[in-house]
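For this view, one protein chain was removed and the others were kept in their places.
This part shows chain A:
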Amino acid sequence: MIIRILNENQYIVPSLYLDEINEIDNEIVRCIAKSDSEGFKKKYAELVEIVRSNGIPMDPATIKESDLIIPPADVTFEEARNIFIGEGLIPG
């Protein structure tokens, strides 16, 4: 499975991590709903760490679509919240 960390790189991550990633994703959503920015930061760092440490960075000379696109490692709580409302992160 190809995962892109925005502003960083694409990683080839074994699919067996998908459940773990989904679990953290759900917790992140809960953090956003509760406006728990500290919890969000911690959880998101965990998620990025899973991708970075278990994934193989993709060769920049490859052009391939990702299966999953995740926010930059230094995404702010406000930016994450914006993904849920209105235009999302990517304008236009």
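By definition in this document, contacts are C-beta pairs under 8 Å (C-beta built on N, C-alpha and C of every residue); 3 or more make two chains touch, one makes a residue touch a chain; residues count from 1.
Here is the rule we use: contacts and distances are computed from a predicted model.
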- Task: Consult the UniProt record of the chain that does not appear here and report its protein name from "Phage shock protein A", "NADH-quinone oxidoreductase subunit J/K", "Sulfate adenylyltransferase subunit 2" or "F420-non-reducing hydrogenase vhu subunit G".
- Result: "Phage shock protein A"
- Note that chain A touches the absent chain at residues 4, 6-7, 9, 21-22, 25-26, 28-29, 32, 60-61, 63-72, 80, 83-84, 88-92
